[in-house]
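A single protein chain has been omitted from the complex, and every remaining protein chain is retained in its original position.
Let's look at subunit A:
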């Protein structure tokens, strides 16, 4: 079903129309095949980049779309309604552009951002390590100063788009403690960088998640983004925005599950009537709709605060928590609506339920979101 969206202006409406056209033709038609075969959709991100969908919340002067988060996130949601893995990778690409935009020098921005925002270069975000996920400060990948720049040694984990992306926002240690992490813009082709085999995941099959092994690759000095030691600050401020992207992905996924469930409940008959007309099931669908709407309202509230220049970190965590928990519940209930059929791979709801689970885990698990929220409350 087409979501009736509140949008600020005609340009935003045109952007959503364009997104829907591309998502219907390029995503909805290919998603089942690629998710089943676990194959990467070659050329798809070039199409999204060509249409201007890979740099939406960044300034037009640098090749971005100049859109507020309120609009950008609804584009992500529309993508996620058709293909969660593509929406997540788009959100992560946007996240990977954040450090250069927010902390880069004018030279760094002008040198890299136009290609990144046009999608000619696809980005990944490399913070996590095997032993450092929630506890990002425990990362150990080393960046040693050498004459020509920084030598990188160590292992990174769980990189969305790993091995395929053209550049990575890389976080590595230049010193001790929480002030000892630095941020780099690393090219995917650096000599001495190799990637592990794609993880065998529960969902998001079409976009690989890999580890990376850094074996003494040297990055030029101008690849350092921000100051030495500023890395964790950059990582966490990027994640405040990234979490909103994940909240939008989760909302789109939940919307898709709701739509499938409602359509099915209007067709399927038991005891002489449509199952949607059995109050017990109609109420289940009503709760699902309430979950989707409240997820959208919550992420849009955080986005509008961000767009207005107000603090939004706590609201971003609330949005991520609310939207991803809603997605888990709604997709699980969608399987319930389909009965036995929902448990088979014949129907998309089975995949939606598997895809929802990761939303509660990455870009800060929902336990970590509660930690962030409670720390705000304790201030």
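Heads up, the rule we're going with is that a contact is a pair of C-beta atoms (placed from the backbone, for glycine too) under 8 Å apart; a residue touches a chain by one contact, two chains touch by 3 or more; residues count from 1.
What we mean here is this: contacts and distances are computed from a predicted model.
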item: Chain not displayed: protein name in its UniProt record ("Signal recognition particle protein", "DNA repair protein RecO", "Cysteine desulfurase IscS" or "Electron transfer flavoprotein subunit beta"); value: "Electron transfer flavoprotein subunit beta"
item: Selected from A:18, A:102 or A:262 as touching the chain missing from the view; value: A:18
item: Touching residue (missing chain; options A:52, A:137, A:154 or A:180); value: A:52
item: Chain not shown, touching residues in subunit A; value: 11, 14-15, 18, 21-22, 47, 50-53, 56, 65
